[in-house]
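Only one protein chain is missing from this complex, and each of the others stays in its spot.
A, B and C label the chains in the order they appear, each numbered from 1.
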Amino acid sequence: MTAETDAPLGVAVIGAGYWGPNLVRNFRASPEWDLVAVCDLDTERARDVVGAQGGAGAGIEVTDDLTALLAREDVVAVAIATPARTHRALAEQALHAGKHVLVEKPLADSVEAGRAMVELARRNDLILMTDHTFCYTPAVQRIRELVEDGSLGEILFVDSVRINLGLVQPDVDVFWDLAPHDLSILDYVLLGGLQPIGVAAQGGDPLSAGKSCLGYLSLPLAGGAMAHVHVNWLSPTKIRQMVIGGSKRTLVWDDLNPQQRLSVFDRGVDLIQQSVDSADRRTASINYRLGDTWAPALPEREALGEMVREYAAAIREHRDPATDGDAGLRVLSVLEAAQTSLRAHGALVEVETSAPMLEIVR
Amino acid sequence: MTAETDAPLGVAVIGAGYWGPNLVRNFRASPEWDLVAVCDLDTERARDVVGAQGGAGAGIEVTDDLTALLAREDVVAVAIATPARTHRALAEQALHAGKHVLVEKPLADSVEAGRAMVELARRNDLILMTDHTFCYTPAVQRIRELVEDGSLGEILFVDSVRINLGLVQPDVDVFWDLAPHDLSILDYVLLGGLQPIGVAAQGGDPLSAGKSCLGYLSLPLAGGAMAHVHVNWLSPTKIRQMVIGGSKRTLVWDDLNPQQRLSVFDRGVDLIQQSVDSADRRTASINYRLGDTWAPALPEREALGEMVREYAAAIREHRDPATDGDAGLRVLSVLEAAQTSLRAHGALVEVETSAPMLEIVR
Amino acid sequence: MTAETDAPLGVAVIGAGYWGPNLVRNFRASPEWDLVAVCDLDTERARDVVGAQGGAGAGIEVTDDLTALLAREDVVAVAIATPARTHRALAEQALHAGKHVLVEKPLADSVEAGRAMVELARRNDLILMTDHTFCYTPAVQRIRELVEDGSLGEILFVDSVRINLGLVQPDVDVFWDLAPHDLSILDYVLLGGLQPIGVAAQGGDPLSAGKSCLGYLSLPLAGGAMAHVHVNWLSPTKIRQMVIGGSKRTLVWDDLNPQQRLSVFDRGVDLIQQSVDSADRRTASINYRLGDTWAPALPEREALGEMVREYAAAIREHRDPATDGDAGLRVLSVLEAAQTSLRAHGALVEVETSAPMLEIVR
Partner (left out) sequence: MTAETDAPLGVAVIGAGYWGPNLVRNFRASPEWDLVAVCDLDTERARDVVGAQGGAGAGIEVTDDLTALLAREDVVAVAIATPARTHRALAEQALHAGKHVLVEKPLADSVEAGRAMVELARRNDLILMTDHTFCYTPAVQRIRELVEDGSLGEILFVDSVRINLGLVQPDVDVFWDLAPHDLSILDYVLLGGLQPIGVAAQGGDPLSAGKSCLGYLSLPLAGGAMAHVHVNWLSPTKIRQMVIGGSKRTLVWDDLNPQQRLSVFDRGVDLIQQSVDSADRRTASINYRLGDTWAPALPEREALGEMVREYAAAIREHRDPATDGDAGLRVLSVLEAAQTSLRAHGALVEVETSAPMLEIVR
């Protein structure tokens, strides 16, 4: 690591709509980064984003000319915060120009597009990162540690509930709107990423909105384990809860309880012994543990600040970021398979994953 | 109705195992009933049940001779609390003897057996009642009222969660152990009973116990509505929660919060208008209501006392009880269809219901 | 009311420290007000406050010359956000210059100073308002309505708890730091304001910080009622709860439960009849009501915006604001009496209130 690598990296934000300003603010606040430009077809909007955040904004270019922007040598990396259908074209243009690319979730609007992006980045030896922001919250970071260090044991089940009174989106259903959060978290905390045996989706459209307004995803995992996601726009009570049942301990994440977001229960069920009797029936002795509960303290930290730090670290250390393009692709694959399952009345549908990924898992 | 009908009705309890003593206690405490006998092959056990409850127990016969018992003229009705596989034979014997029959849930161990019982009772003009105890709790009684009087509007979705650290049962899976509670409640509170379009079941067996230890039932209802049940033996946190989303109001029943079991939210989503534009896309205007919450007071009352009262009333008034044989049969039908769905990896399976029932619904 | 009165009122904020920026932001955002100047001895700090909020800040004077500022004719009113010990001198200067005055809480650092301010404002026919911000939250506004319209009946008791892990303040104890919130709320919601028979204070200093770090105020009210305040800097659990027991209904305000901040319980105790028997003992028949609970919906609204609106309305309508100088004086009086009680080991100490106020009460 030379002194040069410690200089801030030049970055440009593409897209000044809903999410862009958050990226602009965090790149500016980070000592790792030097925000050099904001690009949007609507340059007035881009100028507002730069100006509204106080200070001179001196030195930050506002432009609608992406080609010129990508020609700038001081731009090492870009962050794309535009509609999903435009992600592939913009990312490919940037990757061809030799820039590292961060893409707002979802990675793309189809598995096909996502895979093309992943492969191009790999060929060009550039970083492709998906902005799965939730993975950088202190709670999810801690959950991953607890899975990795074996505190929970083997994962037996994950049950995730994300329901509230939400806007019925004009262009996407409740799965595409809310489930990416749950799926990206699952992908982040499960060892080897989210690799379900299949997906079965059930949706409800009781208001005849023309799309699912509430729904359930069942994701059987290897070894009889099961992940399940409940998303719902129509619930007057807001619930953001994930239960991760492990063979050693079980974790409950209640994101709406700031006083005790994470609880780790040293309780569980063990199948102590198991035999097959003469009648070919399994018999089992079950052991229940009723131990203490433990709520780890969590730091107060903005997830997006952590995310841009990881982006810089991945570039400097020439390694995959924690939420890379493959992670984005795995989430896309589940969403597409869920769509297929919905059309098949909930039949279990295999998740299309590339061979290289399967090799990683096995 | 003559004065005679107000005299206590003679009843015998068949089965002195786990549930029998509860029935004995409630029949004894009820002014509507005169408990005349307890029948069990293990007469010592039966004697304990009669004796342990104080007093002389004078006049209560303890017997293992069912035929003699059913020949007694003062026995108007029986209550069967034996293993499910014996329900059909015992109920048929009692019905042939002209006795009204109450059966502990589940009604039988198969739809075929249950239907035979229902049909025999109907032919003999006798009451066949299923002891769906939960339906007689003050909370469920109130929920039914709120559905019936239109307070909730049309039912859009029902989400029921029943999870805790539970015993892995030797003979049944988690669906047969826990879901009958949720299904019987759904059957009781939904107008016309539980008549799903189909059932899709997903189960997990992460301990290799040879059966599902956690699982999910999706029950699409008419009009795009959806009921869903989550049962789990492996969760260290206990949750007993049902959310019933209606077009007017939404109800949350949290059975573990004695200070506020029921909450009725005057909040919801309305699809005000809906049109199909030139591009053949539906557009919708959504209206959100954020009104008050209301928690009705509930009386303190034992459900089983209410249940035996209903049994007596149905006999006296010569009408179907609130949880009749058909209700038990509908629950059985869903459980059987769920088994089929499990074997088909979660495919949506039609629920076998008898023609007469379908006629009622349509 | 002429058209002129609808023009924005010119206001200057004095003090650009901790609270000043909040006032600046809300005066700017309000159509009722025209912020014409910010005054601070540290003009750089004042300039930052004006500039940091985007836009040109054109037309907003930044000055350290209070005399010149008060000579401006377009300044109709001032808002003082400086340390409490400076409130009296600044307010008197502004009142002599004919300006209406809003003062950050507490009104002053002594009852004597506060009374002088109240009397000067009255003599000069000018508004003196105390910024009791909490009184303008949707929750407190609704509580006041429920007391005023008789929904709660007569107030029997008020129990307020405000505890958390807080900074041990260098200059004030926990009573002066936290209790003004509770006392100002009590003053706002009780009919006729907070007029206790006396104050008894108990404080604890277990860390030998030289001041109370936790404490209790008992405030006996007329008719046997009781208000009580618990403040604590040393509690790891945060509680913000007020229970208002009324003869008809009881209200619980849990400010940390955004899903149900206010609960109104239609439960309570009535003393139905009461007689004195021959042995001169009172006998009473008690009636318990166990009715529904009701949680009124509350709008999302910033309290400070509502407060500056009330300031403008009081000036335009030439009336006392909801939290006037007398309100600030009543809170001060209780705090001073509490100090006296602390020195007297918790003896009940009369609250010094001016004769005119007493006349209002009796």
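Of note:
Methods note: contacts are C-beta pairs under 8 Å (C-beta built on N, C-alpha and C of every residue); 3 or more make two chains touch, one makes a residue touch a chain.
Everything numeric in this text was worked out from a predicted model, so none of it was measured.
Contact with the undisplayed chain is limited, among C:230, C:261 or C:330, to C:230. Although one chain is not displayed, chain C still touches it through residues 154, 156-157, 159, 165, 167-168, 170, 198, 200, 202-210, 213-214, 216, 218, 220, 223-226, 228, 230, 232-237, 243, 245, 247, 250, 252, 263, 265, 267-271, 274, 281-284, 286, 288, 290, 345-348. Where chain A meets the omitted chain, the residues involved are 260, 263, 266-267, 290-297. By the touch definition given at the top, chain B reaches the unshown chain through residues 51-52, 54, 237-238, 259.
We adopt the following convention: only the chains that are shown with their structure count from here on.
Relative to chain C, the chain whose mean Cα position lies farthest away is B. Separation between the centroids of chain A and chain C, computed from CA atoms only, is 45 Å. Distance between chain A and chain B, defined via averaged C-alpha coordinates, is recorded as 41 Å. For this pair, chain B with chain C, the centres built from the Cα atoms lie 55 Å apart. Multi-chain contact residues of chain B (touching two or more other chains) are listed as 263, 267, 290.
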